[in-house]
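A single protein chain has been omitted from the complex, and every remaining protein chain is retained in its original position.
Which chain is which? They are A, B and C, in the order written, and residues in each are numbered from 1.
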Amino acid sequence: MTTDTPMQLGMVGLGRMGANLVRRLMRDGHRCVVYDLDTDAVDEMEQEGATAASSLHDLADRLEQPRNVWLMLPAGVVQPTLDQLATLLAAGDAVVDGGNSYYRDDIARAGQLAPAGIHYVDCGTSGGVWGLERGYCLMIGGEDEPVARLDPIFRSIAPGTGDAAPTPGRTRTDGTAPEGYLHCGPSGAGHFVKMVHNGVEYGMMAAIGEGLGIIKHADAGLRSRTVDAETAPLREPEAYQYEIDVAEVAEVWRRGSVVGSWLVDLVADALARSPGLDAYTGRVSDSGEGRWTVLAAVDESVPAPVITSALFERYQSRELGRFTGQVLSAMRGEFGGHAEKAG
Amino acid sequence: MTTDTPMQLGMVGLGRMGANLVRRLMRDGHRCVVYDLDTDAVDEMEQEGATAASSLHDLADRLEQPRNVWLMLPAGVVQPTLDQLATLLAAGDAVVDGGNSYYRDDIARAGQLAPAGIHYVDCGTSGGVWGLERGYCLMIGGEDEPVARLDPIFRSIAPGTGDAAPTPGRTRTDGTAPEGYLHCGPSGAGHFVKMVHNGVEYGMMAAIGEGLGIIKHADAGLRSRTVDAETAPLREPEAYQYEIDVAEVAEVWRRGSVVGSWLVDLVADALARSPGLDAYTGRVSDSGEGRWTVLAAVDESVPAPVITSALFERYQSRELGRFTGQVLSAMRGEFGGHAEKAG
Amino acid sequence: MTTDTPMQLGMVGLGRMGANLVRRLMRDGHRCVVYDLDTDAVDEMEQEGATAASSLHDLADRLEQPRNVWLMLPAGVVQPTLDQLATLLAAGDAVVDGGNSYYRDDIARAGQLAPAGIHYVDCGTSGGVWGLERGYCLMIGGEDEPVARLDPIFRSIAPGTGDAAPTPGRTRTDGTAPEGYLHCGPSGAGHFVKMVHNGVEYGMMAAIGEGLGIIKHADAGLRSRTVDAETAPLREPEAYQYEIDVAEVAEVWRRGSVVGSWLVDLVADALARSPGLDAYTGRVSDSGEGRWTVLAAVDESVPAPVITSALFERYQSRELGRFTGQVLSAMRGEFGGHAEKAG
Partner (left out) sequence: MTTDTPMQLGMVGLGRMGANLVRRLMRDGHRCVVYDLDTDAVDEMEQEGATAASSLHDLADRLEQPRNVWLMLPAGVVQPTLDQLATLLAAGDAVVDGGNSYYRDDIARAGQLAPAGIHYVDCGTSGGVWGLERGYCLMIGGEDEPVARLDPIFRSIAPGTGDAAPTPGRTRTDGTAPEGYLHCGPSGAGHFVKMVHNGVEYGMMAAIGEGLGIIKHADAGLRSRTVDAETAPLREPEAYQYEIDVAEVAEVWRRGSVVGSWLVDLVADALARSPGLDAYTGRVSDSGEGRWTVLAAVDESVPAPVITSALFERYQSRELGRFTGQVLSAMRGEFGGHAEKAG
């Protein structure tokens, strides 16, 4: 499929996501000028049909005005890149930050570029390594004009309606949400919604992880437990005698169940490949959005115990509560003469 | 599509789920004998092709041996029904409890029927009001023989492979999980997995609910807040100036995003019908499985903060923590002379 | 008891805490110049021996240099007061903010005053309405010189060693912590520690409140529960047949138990006065420090599920999660046809 209104876009950052965005855009007939510090990545995209740029300056030169530049960069390098771009772009140009920036930075950056007439658009991009095939869900913030101008770009990157049946109760016929992209509001609104999206993701992932953990340990009554003063014995071991195939449970939940979801699809795949998930230690990273979601909930006075528990569960998995545990053990030692023990 | 091996099944309980199970079975050529205290429900199914029974006794009479009887009843009436059935059935017959029984009751019930040679199969059934169309995800516990015998029944009720793409990493070619039904283990294993499934459902629902709440309240900086000694003012109201269309956010998350799921589909539908969800007060019921999941986690020594938070969030929504709150307010009154205030 | 080194202090803000600080200071022989917008409050303190000031300007005039001014004000009016004071004070003067300011504001304010040579000291003050009698626990931040200079003031306000037996394992003989006041670090450190103190307070209060709630509801098996599809019946009502006198439980916990604490003393008092706590609705306020503690935990990567749960429990008590609950009920309506119900 080729879009009716091919556009030209500059892409800065050709990591996995940036490269795949370019591929999706070129499939639809858009022309891409690409730049990355890694010249191999630039070469690869050039071979696939993109126009190579040797520097940000060169990228700006190769774009027709008004320019449209998409940044797909680690959060930490967005600001210096933007500072440099600000000197290369002109009034009417637009920059899209498609990474995982904090929405408060978007507000500041839009304010930084506004006096020069440069538009700043923030675009939360979900889809991960599968986006090339499935399309990316886009949550967009910024002024109306540049967002409208970039509509063909967003439309090509987004999944389109194909992936999911229409929502039965939906009566409005306008709006791009059924295509998989949405202009959420002014500067920062896109990354705000993406931030919360990731907070929801943390909670959903944790719910699935905990549930599968409970199923895996349904054999607790089969394993002997030391009886001592420190640990309560399992009162009813006869109720925990199940050795359940967790991988098959994930597989069956994919079909017809209330928890059916892409995340369950993914965990079914991971468990099919390795039922014991032995390649993983269980130390779970977190990368900002979960934290920011909690901060927003606290500020807004919205209770968010589930999302917050999911965040702290990740912290715990990395043993970040060690001092707290030491304090508890020390208190137990003080009042009860309890010694620490394993397990 | 008609199954190759049509069977006869007795269905006790013709509420929405029982009736739809019968419909799905008859579509596949199975013969159903149906019974319910509500004779109108029986009449309706008879008109659709089922054989009506006027009593449990009559139902037993109309079934060929070995009989297969499926109970689709509220949890509270399973046991008395089973007690009566035990006097009507014979060695080799099988009873399936397709409702939401506690898995520990399954273990006891299987033990109650075993001396008479009657098989007891527990079958957790997920799919809700949509199951007629989508099929029901089945999680099954019990002995191998009756579960194998009932395979054509389970296959007809389950969604089949059609609903979801094959799991890429799956190499095993046996197993019914890709069809949407799974024999999870001995008695109780089916309801155990269904119980945890619902616990996961609680957590996923809460994650989505909290996230949409945070997005809805992204306008917190636009609403004036009283400044007094009891409530901290919003420090950075300029960061909470968004009026975001929550219904459209749910719609866009349906496509290509990591949180894509049937639950997001449903909430998008509900919000499309009523953006303010005004028909709901926010008092959220819970019906057993969430509680039991938490009890299992505690017993098994598996941390489940997310699922548990989701359960308690439901309790809170029904103001079940009122006395706790009174104690806190009383303490605040004692040490700080703080009076309670609204909001 | 009169201190050996009486000092002069200006007190701005004569609410309950400010007035009681002045009383404690005058008992020890310190001379206080007092100011408040409420002239009645000023008159009352004048009758008790303080020197009245009619304005901040007048207060500054009446203080010998280097001046020491203590602000005991609602968080919202500290900054404007400080802005005005900055024009009235001189190099070498010191201002103490004894209220509940956010520690980040302290850092900014110290920076604001530093160019003029005015010292800024932040002092978290715990003790509530009982401080006049018990003394106030002080957590202090700021430069060494002004904190050292104000030592006689802090010593008079703090409880002194009398309240608690010496810590057996303590070998260091320096330090003021056993007197009930502590210089915690540079600007903001005092309010940082006080902030976390209040976070701990939230957690301890919630633990006590939840526990007493569980004891109060130990009669759950005596109350009939509706059996329906929405609510699980209590499985073992025979285990919840206790009608326990919660007030007496709080009283007995005051003596010799591991949970013995001032908070248990206070709740025992509140329950002795009103066993049903009928004057309280259970809507629990929060006033900033709990929120900030959570933000700090998230920033520092320290898991704080207990303190955070306590914060959100307060939000929940004020029904701030209503939209989340509506979303959950809407989902339940969509997938299960469940209607909301009370209780």
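In this section, a residue touches a chain if its C-beta (ideal position, glycine included) is under 8 Å from a C-beta of that chain, and two chains touch if they have at least 3 such contacts.
Worth saying up front: this structure is predicted, and the values here are computed from it rather than measured.
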item	value
Contact list for the unshown chain, restricted to visible chains	A, B, C
Candidates A:Gly49, A:Gly162 or A:Pro233 - the one touching the absent chain	A:Pro233
Of C:Leu14, C:Ile107 or C:Val284, the one touching the omitted chain in the full complex	C:Ile107
Residue of A:Gln8, A:Gln84, A:Gln241 or A:Thr324 touching the missing chain in the full complex	A:Thr324
Omitted-chain contact residue, chosen from A:Asp61, A:Glu145, A:Glu243 or A:Glu334	A:Glu334
Touching residues on chain B - with respect to the absent chain	258, 291, 294-295, 298-299, 301-305, 308-309, 311-312, 315-316, 320-321, 323-324, 335
Contact footprint on chain C, counting only the chain that is left out	103-104, 107, 126-128, 131, 134-139, 158-161, 163-165, 167-172, 175-182, 184-186, 188-189, 192-193, 196-204, 206-208, 210-211, 213-215, 217-218, 220, 234-236, 238-245, 248-249, 251-265, 268-270, 272-273, 293, 296-297, 299-310, 312-313, 316
For chain A, the residues touching the chain missing from this view	16, 74-76, 102, 128-130, 205-206, 208-210, 212-213, 216-217, 227-233, 235, 262-263, 266-267, 269-271, 274, 277, 280-288, 291, 305, 309, 313-314, 316-338, 340-343
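Methods note: only the chains that are shown with their structure count from here on.
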item	value
Chain with minimal offset from the mean of all protein Cα atoms	A
Turn needed to bring chain A onto chain B - CA fit, degrees, nearest 5	180
Inter-centroid spacing, chain C versus chain B (mean Cα positions, whole Å)	44
Inter-chain centre distance, chain A versus chain B - centres from mean C-alpha coordinates, in Å	29
Approximate Å spacing (C-alpha centroids) for the pair chain A, chain C	38
Multi-chain contact residues (two or more partners), chain B	128, 206, 208, 210, 213, 217, 235, 262-263, 269-270, 305, 309, 313, 316
